[in-house]
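One structure is given below, encoded as C-alpha cells.
Omission of a single protein chain aside, the complex is shown with its protein chains in their original locations.
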Amino acid sequence: MAKFPAPKAPGLVKGLGVTLKTMMKTTFPSRGMKTLIPAPSIGAATVQYPHEKEMPAPRARGVIALKEENCTVCMLCARSCPDWCIYIEGHKDTAPPRRPGGKPRQVNKLDRFDIDYALCMYCGICVEVCPFDALFWSPEYEYSELRLADLLHDKDRLGEWMQTVPDFEPYEAGSEQKVRKVPR
Amino acid sequence: MSIAIELAYWQQTVLRTVGVLVAVLIPAGTLVYVFLFKMMSFMQSRLGPMEAGPYGSMQLLAEVGKWIQKEDIIPWRADRRLFAIAPYIVVASVFLILLAVPFGPDAWFADLDVGIFWVLAVSSISVLGILIAGWASANKYSLLGGLRAAGQLIAYELPMVLAVVGVVIQAGTLNLQGIVAAQHGGEIFGFGGIGNPYILSQFIGFFIFLVATQAELTQTPFDMPIAESELVSGYMTEYSGMRFLLFFIAEFASAGAFAAVAATLFLGGWSIPWVDLDANFMNVVGPLVLLTKMMLVAFLVFWARFTYPRFREDQLQQLAWKVLIPLSLVNILATMALKVMF
Amino acid sequence: MTVTERQQRAYVDAQAADARVNVELETDEGMTLNIGPQHPATHGTLRVVAKLDGEQVVWADVVPGYMHRGYEKLAEVRTFPQVTTLVNRIDWLGSFANEVPFILAAEQLMEIEAPPRARHIRTILFEMARVANITLFLGDLGAQLGAVTPVFYAFRDREHVLDQIEAVTGGRFHPNFDRIGGLKDDLPKGWIADTKAVMERIRAFCDQVEELLFGNEIFEARTRGVGVVPAEVALSYGLSGASVRGSGVDWDLRRDGGVTGLAHADLDWKVWTHPDGDSFARCWVRLQETREATKMVDQLCDGLPGGPIMAKVPRIIKVPEGEAYVETENPLGAMGYYVVSKGDLGPFRVKIRSASFSNVSILPWLLRGVYVPDIITILASLYFILGDIDR
Partner (left out) sequence: MADATTDQAAKDAEDQSPEVDELRQGWLDVLTDALGDAVVGSHIAPGRVLWVRVARASWFEAAEAARERLGCTFFDFLSAIDWMPSPWGRYEDSAVDVGVKPFDPSSSFTTGVAGGDTRFQLLCHLANVRGRNGQRADVMLKTDLPDDDLRIRSLVPLYGGANWHERECWEMFGVEFDGHPGLRHLYLPSEFEGHPLRKDFPLLARLVKPWPGIVDVEPRPAAADEEVEPATADDADGAADGNGDEA
C-alpha cells in the first residue's frame, strides 16, 4: 500500500494557516500594486445577487420560448413530455395557396399553447423532439410568480421569450456538428 | 473616588449599572460583528452580511429585532418555570465575571481583594444554567446536550484554575488591580522596559487558559453540547425568540468576559508600559487598551473555532484530565521554583 | 385536560403509535433516539432509530423510504428518452453518471456503439460528475465533524465544475445529455481550456482540504478506528466504490468492469485503496479519487478525437427484445441497470441497482456499541445520497 502522508508540521497549525491564508486572500486580493488596499468585495467568491447578476451559460435551460409561426400543431412535444405539462389546442384551417391559382393549403392553426412551469422539469425533450424548430431554450431565469397559477405561460408569453434566446455558439475544434440558426 | 465632581452614592450606582451594561453588551456586539460576521466570512472567501447598514453593520440590530418579535415557544411537556429561568442564570454569570475586572485606575466596578478567585467561582454558575436548560426542554437532544455540557465545563474548570495559580504566584496577589500593577512594574531579568506581561513567563499558563476558555464557551473544538450535526443545537434546541437571544448574548458576552480576564492576567490588563498608572486620563485610555487586548485574545479563540472539527466527549475529557491538568501542575511547580530563586 | 391538550395528546399518541408500529420496537431500559428523518446529518430523509445506553448505541436500525418515488414502476410507463430524465434524479449530485449505465445497457441491447468522440466526451462528463459529487462530500465531511470552513471551500470550487457542465449540457444538476448512440450536442468553443483551468482549481481545493482536515489531529482522532468494516463483511453486504476500497479491496469497475462504452481503458490512472477499513480510510480514498478524476479529465481533454457526436439512430427508438445488465463505477459506488425490453418504445422492467442502498444496509451491523457522535462520523464516511437509497 502507498505510504500515508504523515503531516510534517502539526496538522493543527497547518489548519490555522489555511484559514488565515484564505482570509488574507479575500481581504487583500492580489492586484499588482493595489494589493495592499483591502478590497474584500473583489476578493470574495460570492456575487451579491440583487446588485450584481451572474450571466448563466448561453445553453442554460432557463425557460422555453415558442416561435409560433413554425408550429404546425403536430402535438409531438405534448406527447413526449414526461411531466404532461404542455397543453395544446389547434384547429385546421385553409391558407392562401403558395403559387397563385394553386389549391388552398390545409394548415393547422394554433389556438392554445400553454406550458405549466410549475410542473415542468426542464428536461428539454420537447425542444429536442420538435421537428419544425418552433421551441428554443433561453437562459432567462427570473420569472418567479407569487401565485402558482401564474406559472402557466400562454402562447404569447412564450413568444415574448423568443427575444431572449441567444444565438447558438460555434463548436469546439474537431466537431462535425453544424451550428443551427435561431429564426429571429 | 478622586474624580473632580462629587457624585452622590446613588449616582455612582446608576453610573456603575450603566457602565456594566456597556462593558458587557458593547464588547459582545463588536465580537459578534467583527468575528462571527466578518472574519468568519473572509476566512471562507465570502463577504458576510452586506445588506443591513453599510457593510452589514446593522445586521446585529436586525437579528436582535427578529428574535425579539419571534414567538417564544415553551415545549408542551417542558418544566415551564425552570425553562424560563435558565437563560437568566447563564447571562447573570457573565455580568458577575465582569464585576471584578478593572478597566482603569478608578474605572472598576468592585475592587475585590479576592478578584481572580471571585471570577473563577462565578464563571461556573453558567454550568447550572445550561444543565437546567437541557433538562427543562423535555427534548432528548437537549438532555444529551445539557449532560455533555455539565461533564465538559466541570472538567475544564480545573485546568483554568490551575493555569491562573501560576499568575497569582508571580503577582503575589489575588486582586486583579494588583496583578495589573505587578505586570506594569515588574521586569524580566533586570530589563524593565516593557514591564513584565505574564504571557512571556507564563506562556504555558496562557495556552492552558485559552484552551480552557474555548471549552468553557463550548466553542468548536469543544462544542459537543451544541453539536449542530448531531444534537441540532444541543441545550438551546427548544429555545426561540427572546430566550434564545439571551443565550446568544450570554455566549458572546462570556467570550468577551473571558477574553478580558485573559488580557488582564497575561497581557497586562489596561496598562501601557511607559505610562504612569495613576494618571487621570488612564480612566479613559484604560478601557480602550483593554478592549484592543481583548480583541486580540478573542481573535485567537474565534480563529480556532472556525478551523477545527469537534472532539468526541471522551477524547475531550481525556485531554482535560490527562494532558492539561498535569501540564498546569508542572507549570505551577516551575513558577514556584523560579519565584523562590529570584 | 382542555380540548386543545386532548387533541395534542391524541396527535402525539398517533405519532408514537405509527413510530412503534413501523419499527415494532419496545425499549424498557435505555432511551430510543430518533436520528432523522428530519436531521442535519442525514443527507436528506434517512431515519436511524438508535437505542441508547447513556451515550453508547446498544442497537440501531435504519428506516429508509421517506423519499421513495417508485422509479422502477415509473420507468415501465415511459419511453427510453423519458427514462433518462427520470434516472438522472437518483444520485442528484453526480447526475450525469446515472444516465451512462442506463444508456449503455440500451446500446448493448441495440448493438450500437457510440462514435469515439461521443465516448470521450461521455467519459469527461462522467468524471466531472464524480468531481462535482465528491468535492461536496469533502466539504460536507468537515461540517459533519464540526468544522464550518471546508463546506464553503467545497461550494466555491464546485460552482466552477457545475458551470462547465452547464456550458455543455444546459443543466447544472440534471444535464439529461446522454442519448442512445451518443450525446445530444457537442462541446462549445473554448470549453476545453476552461475545463483544464477548473480542474487546476479542484486540485488546489483538494490540497486545501487535505491540510485543513486530513492532516488535522482532531480529525484523525475522530475518524481513525471508527466504524471499521472488514473486507469480507463489506463484500457480503454489497458495499461498493470508495467504501469497499477503504477496506483494502482492489476493485474498480472502471478498470475491471469490462464496460466498453466509456474510455477509461486507454487512460493511465491508479485505483487507490487503504487497508484500515475505518472512516478515515474511506474518506482518504475518496480524496485521492477526486485527484485521480481531475487527472483523467486532463488526459481526456488532451486526446479528444474528432468526428460525429451521434451514431446513426432512428428518431423513434424501439429497443429490440432482450435483457442487459451494465454496471459502472459511479461516484457513490457500483451503479447498475438491469434493463428488460420487449421491443416497445419503453423498457418492460428496469431494476436499478444503486450504490447507497447497499452501502447503508450495513449500518445496523456497523452501529452496534458506537458513541452517538460516531454515528454521525460513520454516516458521513459511508456517504450516501437519499435518492440513491430510496429510488
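By letter and in written order, the chains are A, B and C; residue numbering begins at 1 in each of them.
Following the convention adopted for this analysis, contacts are C-beta pairs under 8 Å (C-beta built on N, C-alpha and C of every residue); 3 or more make two chains touch, one makes a residue touch a chain.
Everything numeric here is computed off the predicted structure, so don't read it as measured data.
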Which displayed chains the hidden chain touches across the whole complex: A, C
Of C:58, C:112, C:249 or C:267, the residue in touch with the unshown chain: C:249
Contact residue for the chain not shown (choose from C:336, C:373 or C:387): C:336
Hidden-chain contact residue, picked from the options A:35, A:48 or A:94: A:94
Contacts of chain A with the absent chain, listed as residue ranges: 73-76, 78-81, 84-94, 108
Interface residues of chain C (partner: the chain not displayed): 18, 21-22, 24, 64-65, 68, 70, 72-74, 76-79, 108, 231-233, 235-238, 244, 249-251, 256, 258, 316, 321-325, 327, 334, 336, 338, 340, 342, 344-346, 349, 351, 353, 357-358, 361-362, 365, 390
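The rule is short, and it goes like this: only the chains that are shown with their structure count from here on.
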Chain whose Cα centroid lies at the greatest distance from that of chain A: B
Chain occupying the most central position, where position means C-alpha average: C
Distance from the mean Cα position of chain C to that of chain A, given in whole angstrom: 26
Per-residue overlap in chain A, given as positions that touch at least 2 other chains: 12, 15, 18-19, 22, 45
Numbers and ranges of chain B residues touching at least 2 other chains: 43-46, 306-308
Residues of chain C that touch chain B when the two form their complex: 8, 31, 33, 35, 39-41, 55, 142-149, 152-153, 156, 212-213, 216, 218-219, 221-222, 371-376
Touch list for chain C against partner chain A, complex: 78-79, 81-82, 85-86, 117, 149, 153, 156, 159, 163, 166-171, 174, 176, 184-192, 208, 210-220, 248, 272-275, 284, 304-309
Sites on chain A touched by chain C in the complex: 1-2, 4-5, 7, 10-12, 14-15, 17-19, 22, 45, 56-61, 80, 82, 121-125, 128-129, 137, 169-177
